[in-house]
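Sharing a structure with you now.
The other protein chains are all here in position, but one chain of the complex has been omitted.
A, B and C label the chains in the order they appear, each numbered from 1.
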Amino acid sequence: MLNIGIAGLGRMGQRHAEQLALRTRGARLVAACSPLVAERTWARERLGVTALYDEFGALLRDANVQAVAIATPTTLHAEQAIAALEAGKHVFCEKPLALDVASCERVEAVARKHPQLVAMVGFVRRFDAHYQEAKAQVDAGCIGKPFLIRSQSCDKNDPDGFFVRFAPTSGGIFLDCSVHDIVVARWMLGGQPKAQRVFASGTIALHPGLADCGDVDNGLAIVEFEGGARAQFYASRTFAHGFEASTEIIGTAGSASVGLGAHRDRVQSRDAAGVHHAVLADFIERFDDAFQREMAAFVGACKGEAPVPLTLSDATEATRIGVAITKSLHSGQVEVVI
Amino acid sequence: MLNIGIAGLGRMGQRHAEQLALRTRGARLVAACSPLVAERTWARERLGVTALYDEFGALLRDANVQAVAIATPTTLHAEQAIAALEAGKHVFCEKPLALDVASCERVEAVARKHPQLVAMVGFVRRFDAHYQEAKAQVDAGCIGKPFLIRSQSCDKNDPDGFFVRFAPTSGGIFLDCSVHDIVVARWMLGGQPKAQRVFASGTIALHPGLADCGDVDNGLAIVEFEGGARAQFYASRTFAHGFEASTEIIGTAGSASVGLGAHRDRVQSRDAAGVHHAVLADFIERFDDAFQREMAAFVGACKGEAPVPLTLSDATEATRIGVAITKSLHSGQVEVVI
Amino acid sequence: MLNIGIAGLGRMGQRHAEQLALRTRGARLVAACSPLVAERTWARERLGVTALYDEFGALLRDANVQAVAIATPTTLHAEQAIAALEAGKHVFCEKPLALDVASCERVEAVARKHPQLVAMVGFVRRFDAHYQEAKAQVDAGCIGKPFLIRSQSCDKNDPDGFFVRFAPTSGGIFLDCSVHDIVVARWMLGGQPKAQRVFASGTIALHPGLADCGDVDNGLAIVEFEGGARAQFYASRTFAHGFEASTEIIGTAGSASVGLGAHRDRVQSRDAAGVHHAVLADFIERFDDAFQREMAAFVGACKGEAPVPLTLSDATEATRIGVAITKSLHSGQVEVVI
Partner (left out) sequence: MLNIGIAGLGRMGQRHAEQLALRTRGARLVAACSPLVAERTWARERLGVTALYDEFGALLRDANVQAVAIATPTTLHAEQAIAALEAGKHVFCEKPLALDVASCERVEAVARKHPQLVAMVGFVRRFDAHYQEAKAQVDAGCIGKPFLIRSQSCDKNDPDGFFVRFAPTSGGIFLDCSVHDIVVARWMLGGQPKAQRVFASGTIALHPGLADCGDVDNGLAIVEFEGGARAQFYASRTFAHGFEASTEIIGTAGSASVGLGAHRDRVQSRDAAGVHHAVLADFIERFDDAFQREMAAFVGACKGEAPVPLTLSDATEATRIGVAITKSLHSGQVEVVI
């Protein structure tokens, strides 16, 4: 059994804590860290966690903890990951690793000094069975050589504007949402190609408050990869009907897609207004199984059973491209990815 | 140009009249017959037909008329078809040919005496491009040997109850609706197999007035064909969302289907209630193109260009099976098809 | 923790054993019973079960066992369920409870004497999230009053003919497959209506060996319920493309369906041959989650948390209808359900 401690018990932290405590075989959630009393109480009462800390350093000093899952605010990710590695703990870090490339590279440098430790960033679509099936088709040559990705991450509109309040620290719509599409694009194209240039544009359809931090609620981007491949991304915060994450991988002999059609389940309704089906509510509903597989992959890697399928370098590249796209959104010009 | 006269200017009659006058190349609608002044006026003003008659015999005496399209009430079909053939006219007759087998056979006997004349019954699905594509796949061996048909003809509920008033003379839901599925089933199975036994059951969901004439608004039937093939039919008058005619042809190596999904067009909508699409309103909207191709096939056959793809015998068999199904609905027992 | 012992470690037994040992919270698989050494070894090595028995009586004498899951051949179900109840154990029994009504009623009688014990039959679709969503729509009145069920259970063809060898003891295609549709139909119609009459027909498309035991590989049935509701069932062993379990619930104001379209996952492929998607392989792939929820419901009921949603009487009625359908297949006549 791998003893894991979790840092951060917000929305994603609680999700990961439940995965680790209740659904991840071979792992034990032994410790949790949060500055909030209510969250620590939740961990004790809901999950039976007894080692509870109000600051990250204390968690790292818990000798019983072999691995740390970081689900704190993004601005803390890189430094906490570094501290955990230096404390000899395996690290799972929620995405994105950091909102700037330099921080990502600092984590990479520290990780290189600790090759025996696992350091993994949670790009959950890599662990989704549907994306994996599409990737298997691509790798089997079913679509010829892939050269174009069209991918979208679109959230159901939240009238409460949670993400508007979150926007100043989220890195913006591209670093928060499209970063998933970026990771998927490089994976599906094969060989993890480097991006060379990007262009982005966006608009505010429903949430004027985003203008204050230069963000948009609907964003479009084009990415040019070395070798000629291209990607087109769309991110939205304002879908009326639900959450839609979909990806098309277009190749010289065909294409594969994941998630088109947006059905929540296998139910269809017919009434005087026509034929209907429901749509998934959010990424948590969509990727519930994938979150479980993601954590299983992390635990397996910590135990030496199989390497993690994505590297810290993949996370760094995702940030690099996301930063360039965001810069293009602000400058209105094509930006070189550096 | 083939000169055609039409008999009957009700719902289907007007439809066929418009096809012949406006959309059928190589044909000319030169005469029309209806007992109603208003309908004759419509034919003159809307379609420019000048030879107008109030009784069928007069239409047959019009030497300018080479072919007759019969869209009168079903009870008149057989005798009018016979009279037209004996008057030396090609005959197109709206389905069903008759509600009893003996009448069908009488028409067949007369037609055999006039082999130079075309006699065709309007089973429109045989002329639908989608059904023809499925048939082509079946004939190409794509599904192996077909052995099971599941087919449905379901109308959008009509709160006005038109068909309730029509029920006493329609022959009931199976002879009125499922007769299309019967024709399709025998065609798709290949070799126009004979039916041996049938069983039917039904229920009245919305239209209690149907009980008076022993009819139902939702009917189910099973047909056993010689050689082991089977068919399952469903007919409904009460669909809330629109018209759905669909057929599955199941074979030893696969299956083909026509019409599943029930989309009206290529438009899809997404809003807070989910994903939606509209459904076709009725058989006229669904088979608009097929009606055109049907009449073109009739005209072509009259001109000797190509034989009609279905025979009077097919129409007789459809009535024979439909009669047996209806008898089973009433008796509650399995009925032998004789 | 509820201590459970399992009887039978064949295909379904292994599945349930894994569920209980690895995925069912609040339960512990503490014992297993199989006449085969290899299966007992599997339980010990794969699942760590230490109390292993070669006969059912020994399992019942294990005082540590509080509940028994029965996944033995169908012919043993009823007597083992009775013995387990008399031994004071909760009972989960794989479907069908028995192939004859009298046996079902004997189990019911014994269960009535032990009201403190849970006795549940594993009709897994009742625990499937998609079926539950459709049922919720029906109960919410979205389709008006339901009056017609069309439901199918169709397996991918198995060239090895496993089920042909299994046929003599399976009860035939309707008791083995359609029994699920029967349970779903009565549930969806509301009020668990009684069936009054049935008719069945079938054909052998690919497996002539079935003729020896009067079975077919494709079967059709119509069921008439009291109050006017009707159901139409289709069961097949010969689908080329995969497993399809689907159900339509048709009401006076609309309809709901589960499982139409038969997509395995959210992946779609496009190549020179058109647009494609894969289909589920079998019921295990389709109902994986539902099996987990089913066992969780059983464990919860044993612990007194919530009653089991289906009763032994529902299982008896399913057998009663299935038996009548099978009798109709053999007699070729309408059969009264008694």
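Here is the rule we go by: a contact is a pair of C-beta atoms (placed from the backbone, for glycine too) under 8 Å apart; a residue touches a chain by one contact, two chains touch by 3 or more.
None of these values were measured; they are calculated from a predicted model.
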Candidate in contact with the missing chain, chosen from B:164, B:240 or B:258: B:258
Sole residue of C:46, C:112 or C:276 that reaches the chain not shown, by the stated touch rule: C:276
Residue touching the undisplayed chain, where the options are A:255, A:268 or A:319: A:255
Full-complex contact with the absent chain, from C:43, C:149, C:206 or C:262: C:262
Touching residues on chain A - with respect to the absent chain: 143-145, 147-148, 150, 197, 199, 201-206, 218, 220, 222, 224, 228-230, 232, 234, 236, 238-241, 250, 252-255, 260-261, 332-334
Chain C, residues in touch with the chain not shown (by the definition above): 239-242, 261-264, 270-279
Interface residues of chain B (partner: the chain not displayed): 22, 25, 129-130, 133-134, 137, 142-143, 253-261, 265-272, 278
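FYI, only the chains that are shown with their structure count from here on.
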By mean Cα position, the chain sitting nearest the middle: C
Chain centre separation (chain A, chain C; CA means) in Å: 39
Rounded Å distance, chain A centre to chain B centre (Cα mean): 57
Sequence positions of chain C contacting 2 or more other chains: 143, 253-255, 260-261
